[in-house]
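Only a single protein chain was left out; the remaining protein chains are all shown in position.
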Amino acid sequence: MGIKGRLRLISLIPIILLFFISSYLLYNSYIVYNQTEEIKKRLELNTYISDVITQVAKERGMTSIYLGSKGKLIKESLQQQREIVNKSINRLNKYLKSHPKFQKESKTYISSLKLLPEMRKKIDSLNIDFKKAFFDFYTYTINAPLINEIKKIEYFAISPEISSLATTYIQFVNSKEFSGIERGFISYVLARYTPMSDEEMKIWNQLIGKADSFANFSLIVNSTKEKIEKVLKKEDAKEILDDVSQTRVDIQRAVNDGIYPVDPTLWFNLQTEKIDIILKGEKILKDDLHLNVDNIAKTQLYTLIVSALVWFFSILVSIIGFFLARGIYKNINRLESVLKKVAESETIVQEKGEIESKLDLNTTEGINTAYEILETALKKAENAKQYAEEASKAKSMFLANMSHEIRTPLNGIVGFTELLKNTDLNEEQKEFVNIIEKSSENLLEIINAILDLSKIESNKIEIENIVFDPINEFENAIEVYAPKAAEKDINLALFIDPNLEKPLKGDPTKIKEVLINLVSNAIKFTDVGGSVSVEIKKLGNIEGKAKVYFEVRDTGIGIPAEKKAQIFEAFSQADISVTRKYGGTGLGLTISSEFVRLMGGQLNLESEVGKGSKFFFVLELEEIPTLTESLKDKYSGIKVAYYINESEPKDHNQYIKEYLEFLGVSFIPHTSITDLIADYSSYDFTILDYDYIQENNLKKFFARNIPVSLISKISHNKKVENFSDSLMRIIYEPVNYTKTKQLMQYYIGEYKKQKAKETKTLDISKIKFNAKALVVEDNAINQKLIKKTLEDFGLEVDLANNGLEGFEKRKNGDYDIIFMDIQMPIMDGIEATHEILDFEEDYGQQHIPIIALTAHALKGDREKYLGEGMDEYITKPIIRDEIAAILKKFLSDKIVTKEEKEYKKKREQKPQKETFILPDELEVEKKDIGVDYDKDILIAKKTLLESKLFKQLTDSLEYSSDIASSFDDLIDKISTKKYKIVFIDKEIDNYDLEKIKELKNSAKQETKYILFIDPNNEPTNEEIDIFDEIVKNVINKDLLRLIIEKFVSKGV
Amino acid sequence: MKFFIILILPFFAYASFFREGIVHYKQKNFEAALQAFQKAASQENSKNAYYFLGLFYLKGLGAQQDLDKAEKYLQIASSFGNERANCLLAEVIILKYKDFDKAKKILINGKKSGAYECQQIAKKYKIKL
Partner (left out) sequence: MKKINVLVVDDDFINLKLLKTMLMKNEMVGEIFEAKNGIEAIEILKKSAVDLILLDILMPIMNGIEVLKIIRSEDKLKNIPVVVLSTDETKKMEALENGANDFINKPIREQILNERIKTYALL
């Protein structure tokens, strides 16, 4: 049998079984239930019939007396009884009317009953034989059919109990009837008062047997049995039954002579009483029968309902099953057809021939064929995959080799061309060398593009994740194109947001490649006199990452809308004519777009034909906190004038403004040269653009000794060099931030020959860390490098040669930070980290930060190392700024200044029991401090609370001090008392610099004034002049001590 | 014997005068029987007691023969269906009214009902049935 067949069997057979069983049960219970209903109805009917029988029996009995007395006795009672009988028959008829079924069956006995009136007439006219009336008519014609009707209940043997009850019930009915017959018959004999004939004796004996049969009932229903026995065994019942027996005996004794000692009426009444007892029994039986039937009915009904439900359920399930099965068949068929297709495919046919004809999912062999097909298919696929993998591998190897093979000779060309350039060459040779250089650079560009593209296609591009200085890197990249732009007289402007002064983490190489590609394209496709502007702006920060916006826009030929989509596709340019005119491979944008995508951004384009194009993208790059000071507002106070030719606006005008303003410089634009010259006193120096100004105007500036910084394109360098002596400085386009910065530095440093106002702010870049580091690295050189760098930062460094040593050292020593190389013999960095972490957990040791040293610097590597338990990672070769950032992050509480470090060293050398230890110099000079001063220190902080805190500090350093509660109080105290040092909080209310200035100038003593300012603010120049020291609000006891000692020691 | 029966009598469930009368009658204590039957007839409404009363007064058992009483009693008994009473009534009719025809009719009926007394009486008075 096929699978389908088996499925069918499995799914349908149980359901069908269920269906049939439930059908049978349903049918059965229905039948039985119906039967119970019928029984109940019958019982009801029987009640009516039984009543008729009883009454008819009575009538019969009375009739016998009547006939016996030749109509003299009980005429009236007989009439009454007849009425009763009629009423009873009416009730029966009424019942039958409402029960057509019974009515049909009642024809026999109803028609008999209809003979009653006639018979009665005969009886009334005494025109009938006793026996005829008594036996023939009443007994056989009337009552017998009635009893037969009652007996029908015996047919409903729906249960043994019912059967038993019914049988007993009929028994009682019979007994009742025969008792009635006996009653009437013997009454007649007693009334007649003659001896009984033998025949009559026989009849009587028969009657006795039947009349008493009720006493021997066998009933399996015990409850009913007990009830009946109770009735029969009751005192009075027993008495009556005994009396009957006794009376019988009396009569029987007298049958021969006819001298019966029993009055017929007595006998009649006695027998009636007996009949009553039988009736009682009959009623009990009928009731219990009813009850039983009811119970059965209930059960059957219940069964009926349940089996009906099961029946429906089985139908439902079989329908569902049918559809499910159909679904499965469908699937099997689909599978079969799919497999057939596979079998028909070339590869299979090749191997296995016409196997698809043997495919049949229904049979075992058919399935085996299917397995065969699948196995073959898999094998083929496996082979194909292997083959493809090998091909891919070969391709990659080829790529790698090619890359190397191609780059190597190119390397030689480029390298030696450079060297050649730097040797002595004549003009012609120089020209030739330049051409060679350009050609080789072009070649290099093309080859890189091709290799990059093939790498992109084989998904071999990896994005680095290393630290770089964005301003530096990008400025350098763009700078390369300065000559090219200048050649075409294109204004090349570069704006790099000075806010990007913090180092970033990313792939600078790729970003630069993209920028170079875009700038190169821009310059290529822009006509003479146009402009190309590059803007790199910081949009904001998201979770420690800087959002950097890159844009390259030009005023070139533009890109038509239809071509915009294609432009990023490989090898397409706007059209062939473009390639002819402008050259290029057309690969650049594809690669750039891919690089940007891999770095998490998207290269976008806006362009209008004839107006220009704008390429832009946004990248999110991690920011590295730096320890170098921000240059923001560093050159505040300097005013610089700038000339803008409104008819020829240049992008870099805006950029220069932003750079200068970031540095704190006041940017004063002028639109007229004459005004600019005239206003010379209102600014420190001016920046002019060689594109805007002619030589004669320039000379005017020189004449007035106005310092000029000149912006020029590199193509004009020969000309511009001519006035280099008169110029303060020359800046070549593109003017970038660095150049602007350098300009300001130059101005301050060299030009003005003033020492850069060291605002005596504690130079944060000289910050050291008082900490101990463990370096775990197997390479001796790397060890030296890292050790040197860390020691530069003031750390003490221990070395370990492998993971195991490192682990041991960490266990025994107390370090503040661990640098862990990854690749090491014996135990590598990851394992060692695990060991250390386990150790720390087991022994409850505080965790020492572990920094991974790795050459891997790809996206996603950070998570990998952090997952292994490291706290951070830095790439090899190590970069100072990165180390600085790491140290700042993990050892911020160990920061210490340089002086403090030295001081601490000395302190360690001379442990003394004094509360504070002064270096040698201080000790000496302290003696010089005279007793002129009232107190050492006067404290004037913004709030009294702060002052008190401050006082606590100075008290602990064992200096005497006073607190000024307000600025006025401060003035007061200074005027009246002598202090060595006065600490003033700039934030104090009524802070008045002038007043302090007055005080300071008027004071005779050499009181030192020290200003506390908010760390985010910068002091004004005036403040710098007036105060001896300006401190950013850092409440560090050691710092404070140093400051105080600085001035107290220098004292008098 | 008499005494014994009287003692036992109350133990009979159906101790009744009629029964008593029959017992006396069987023992040929006709006076006692007559008394009992009289009580039975009047107190117990016993119909068959009238038959015996009629019988006694006809045959002069336990009392002087009184054909009128006999006739009266036997008529009552007969009306209640006592066939024997009919037969005796026939005899009374013969003795009192010398109506043989009427008597014959009664006797024929009586024979039908199985009362052999009718045959006896017919034999006695030489009436052919």
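We just call them A and B in the order they show up, numbering each chain from 1.
One rule holds for everything that comes next: contacts are C-beta pairs under 8 Å (C-beta built on N, C-alpha and C of every residue); 3 or more make two chains touch, one makes a residue touch a chain.
All values reported here derive from a predicted model rather than from experimental measurement.
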{"item": "Visible contact partners (per top-of-document touch definition) of the missing chain", "value": "A"}
{"item": "Identified contact with the non-displayed chain, of A:302, A:371, A:387 or A:416", "value": "A:416"}
{"item": "Per the touch definition above, residue among A:4, A:152 or A:407 touching the missing chain", "value": "A:407"}
{"item": "Hidden partner chain, touching residue among A:121, A:719, A:784 or A:948", "value": "A:784"}
{"item": "Contact set of chain A toward the excluded chain (per top definition)", "value": "400-401, 403-404, 407-412, 414-416, 418-419, 444, 462, 464, 778-782, 784-785, 788, 822-823, 854-857, 876-877"}
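Criterion: only the chains that are shown with their structure count from here on.
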{"item": "Rounded Å distance, chain A centre to chain B centre (Cα mean)", "value": "121"}
{"item": "Contact footprint of chain B on chain A as seen in their complex", "value": "65, 67-70, 72-73, 188, 190-195, 197, 239, 242-243, 246-247, 250, 258-266"}
{"item": "In the complex, chain B residues that touch chain A", "value": "13-14, 16, 18-19, 22-23, 25-26, 44-48, 51, 77, 79-85, 113-116"}
